[in-house]
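Apart from one protein chain that is not included, each protein chain of the complex appears where it belongs.
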Amino acid sequence: MIRRPNQTRTIILLVAPAFIFVLVFFVLPLVFLLSQSVLPEDGGFTLTGYLDFFQSRVSRIVYLRTLKLGLIVTGICVVLGYPASFVLARMPARRRSFLMSLVILPLMTNAVARTFAWLIILGRRGLINQTLLSLDLVENPVRFIFTETAIVLGLAQLFLPLMVLPLVSAMENIPDDVLEAARSLGANRLTTFLRIVVPLSSDGLVLGATLVFTGSVTAFVTPAILGGSRLLLMSTLLRQKAVILFDQHAAAVVAVVMILTTLAVNLLLRVLRVQQS
Amino acid sequence: MVSRWMYISLVILYGFLLGPFIIIFMASFGANATMAFPPQGFTLDWFANVFETSQFIDSFWISLQLALLSTIVSLIMGMPVAYALVRFRFAGSGIVETVFSAPILVPGLVIGFAMLNFFVLLGDMHVMTGLFIGHTAILFPYSVRVISASLRNLDPYVEDAAVSLGANRLRGFMLVVLPNMQAGIAAAFVLGFITSFNNVPVSLFLSGPGVTTLPVSMLSYLEYYFDPTIAALSTLLVIFTVVLVQAAERVLGLSQFV
Partner (left out) sequence: MPYLEIHDLTVSYEKNQPTLERFSLDVEQGELVSLLGPSGCGKTTTLRSIAGFIRPDAGQIVINGRDYTFLPPNQRDIGLVFQSYALFPHLTVFHNVAFGLRMRRIPKEEVHSRVANALKMVGLEAFADRRPAQLSGGQQQRVALARATVIEPQVLLLDEPLSNLDARLRVDMRQEIRRAQQQLGITTLYVTHDQVEAMSISDRVVVMNQGDIEQVGTPESIFATPETAFVADFMGFDNHFSAAVDSVHDNQLTVNWGGAPIQLPWRSKFGSPQAGARAEIFFRADNASLAAGSEASGLAGRVILHTFHGNERRYLVETEVGEFSVMQDSAGERFEPGATVTLQPNTQKWIAIIE
């Protein structure tokens, strides 16, 4: 760190423009949102919005479904991502760099385009139904669209990169020597993976799981296309309340619950990390 | 250490991540108007249809302008913040860091919703202005993080060396620091551009009559039509993204910043 005279003035000049921008156009709207959720247009401070939310059967189901699907997606990403990340992390740098650029592709493409593919795969006359029909496994097309399965598949594809990236960077830092040391002491590949690789990449796992889970419970395009209004998640519920029902007070409550949920998960992550170190 | 069967996990990973893109690609050339798989016949009509649909063309130009403008503004305003955070230790730096990483922690849909309500409160705001403000705000975390990372890799004393040779601070920064941050700035630009260009949740609420971004107009098209036009447009966008991401990864190592 370099200390210079007039430091305070310099820092203010550097930080102020962007800071004021974010304060006015980002923080202030969120404060206003919070106030909307506790101040309905026709009355004073009240928490009835939140009480209504948690007492309503529909919104409770939506909230629990959102959390449940988030957990399932996280689980799928761990199972699919863990062994593959290990293989990636042990590759020569050049090949790994190419493969990693393919991993991030779903994150980098238009969400509508990416989700549309699942409509083709899962549709009434889509890839899976045509396969099932031609193998005579089913007599009539199975409905996949607007099911939890569809949402889970779409979200898992989208967020798998967020699991793989932190896992690979954690596993890259495990020296070959350490793995060979375990082998020379008598551990087979599986034992080495479970006893050495897993504990040494747990930071990456926790970070990846947090990113996947918070991403899944707040994603919009995937549940909007694959779940529609028949199978609402928190994000699609928020849109329904705001745009179709024009109930800004209830919509603000949903929005705040979403923020609090992601904050709680991020807080949990911090606690887990502190405990580890 | 990696045994052969573990490569199966790579095949599954990439099949799952990339398979859907191959499906879109195939579907965009299919002749039948309903989305059956496998597609029958071969046609380029759907690609032609993309360019004849004014809804897509108009929103493409809006998305392009929006992405360029908000990325550049977030970079210009974010770079000094990154510089202050990396080069100085000051009271409140923790708060600054939190504030600039917050837009990534708050769900995009919530940001769009909150901004819409706030802008309504402010009065008559042009739709494009609202979109620009929303996109710039969500891009700050990327700009600040990526540029901080590339600044950290640069020896702080090179600036002092420039000053000792007679440059003032600003010239020292321009002549010595900036040229060494080219890769970081370019990476932040690519990341910011893609993030803005693809954004749905924030744009969804802030779009207005006649002013819609491309992804949002794709989403509303899907509500009325289910034909391979979207597949054709998606194919074009995926190819565009693959080229951009591959180039950025090759030259800048993009995946380390994501």
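A and B label the chains in the order they appear, each numbered from 1.
Assume contacts are C-beta pairs under 8 Å (C-beta built on N, C-alpha and C of every residue); 3 or more make two chains touch, one makes a residue touch a chain.
Keep in mind the model is a prediction, meaning the values are calculated, not measured.
A.B. asks: Relative to the complete complex, which of the depicted chains are touched by the chain excluded from display?
C.D. replies: A
A.B. asks: Out of A:Thr8, A:Thr131 or A:Asn188, point to the residue that touches the absent chain in the complete complex.
C.D. replies: Of the candidates A:Thr8, A:Thr131 or A:Asn188, A:Asn188 is in touch with the missing chain.
A.B. asks: Looking at A:Ile196, A:Ala209 or A:Ala251, which makes contact with the chain not pictured?
C.D. replies: A:Ile196
A.B. asks: For chain A, enumerate the residues touching the unshown chain of the complex.
C.D. replies: These residues of chain A touch the chain that is not shown: 175, 177-178, 180-188, 191, 195-196, 199-200.
The rule is simple: only the chains that are shown with their structure count from here on.
A.B. asks: Between chain A and chain B, tell me the centre distance in angstrom, where each centre is the average of that chain's C-alpha atoms.
C.D. replies: About 17 Å, centre to centre.
A.B. asks: Mind listing the chain A positions that touch chain B in their complex?
C.D. replies: 1-3, 7-8, 10-11, 13-15, 17-19, 21-23, 25-30, 32-33, 36, 80-81, 83-84, 86-88, 90, 97-114, 116-121, 123, 125-127, 130, 156-157, 160-161, 164-165, 169, 176, 179-180, 183, 189, 192, 214, 218, 220-221, 224-225, 235, 238-239, 242, 248, 251-252, 255, 258-259, 262-263, 266
A.B. asks: Which positions of chain B touch chain A when the two form their complex?
C.D. replies: Residues 1-3, 6-7, 9-10, 12-14, 16-18, 20-21, 23-24, 27, 34-38, 77-78, 80-81, 83-84, 87-90, 96, 99-100, 102-103, 105-111, 113-115, 117-118, 121, 133-134, 136-137, 140, 156, 160, 194, 197-198, 200-201, 204-205, 214-215, 218-219, 222, 226, 230-231, 233-234, 237-238, 241-242, 244-246, 249-250, 253-256, 258.
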